[in-house]
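Dropping the structure in here first, questions after.
Left out: one protein chain. Kept in place: all the others.
What follows is chain A.
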Amino acid sequence: MSAREEVLGRIRTALGETRAPVPEVVRDYRTTDDRPAAELLDVLVDRLEDYKASVLRCGPDDVAATVTAALDSGLGTGWAPGSVVAAPGLPAAWRPEGLDTDDDRPPVQLAERAASVTAVAVAIAETGTLVLDGTPPCGRRALSLLPDCLVCVVTADQVVGNVPESLGRLDPLRPLTMISGPSATSDIELQRVEGVHGPRTLVVVLVSGAAATIR
């Protein structure tokens, strides 16, 4: 008998011939958050800053300039545009002049770059989480991982209140990365240290106002 057949057979034996009915799952926890949108943005900012990420807010016409300011704060002024890689689908209006664009180079080459700039798929206010889904605006997973500074642009319409709302907007078949602050460890005496293997600096550009949408 194959291991597969044997393990499945053991499970059937363990559960018995007349199986008990499947217990009902009651979902009476919160699945939506009806706080006003403006309040959710404030909660998101508060949570992100609590994780030691920095947040810059701007209107829909100032995204490129604010991304530049974000890179200034993450890398120090005077950074070389060619050392910053943008996701291939990042809207042109959001890109500072001269940025490099990610292509199908071997992913490890991204480790030489100082920073990357991506969009997100969803942001969760209550937990301060950004979700990237591997579509062209977010880029492949290595892009938001290897450069030491990550700038993410979030538009107001992408911000949801809680975790259940976020999963409803995501495609489980895509490679998903949930990011809540810079990488961190608490392995030494449970003291939090920001920045281990992932980007040590996370700067979020939060775009609100009338036309603040990526689509």
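We take it that a contact is a pair of C-beta atoms (placed from the backbone, for glycine too) under 8 Å apart; a residue touches a chain by one contact, two chains touch by 3 or more; residues count from 1.
Operating definition for what follows: contacts and distances are computed from a predicted model.
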Expected UniProt protein name for the omitted chain (select from "Putative ABC transport system ATP-binding protein", "Serine palmitoyltransferase", "Protocatechuate 3,4-dioxygenase" or "L-lactate dehydrogenase complex protein LldF") would be "L-lactate dehydrogenase complex protein LldF"
Those residues of chain A that touch the unshown chain are 2-4, 6-8, 10-16, 19-31, 47, 51, 104, 107-108, 111, 124, 126-129, 134, 140-142, 145, 162-164, 167-168, 172-191, 193, 195-199
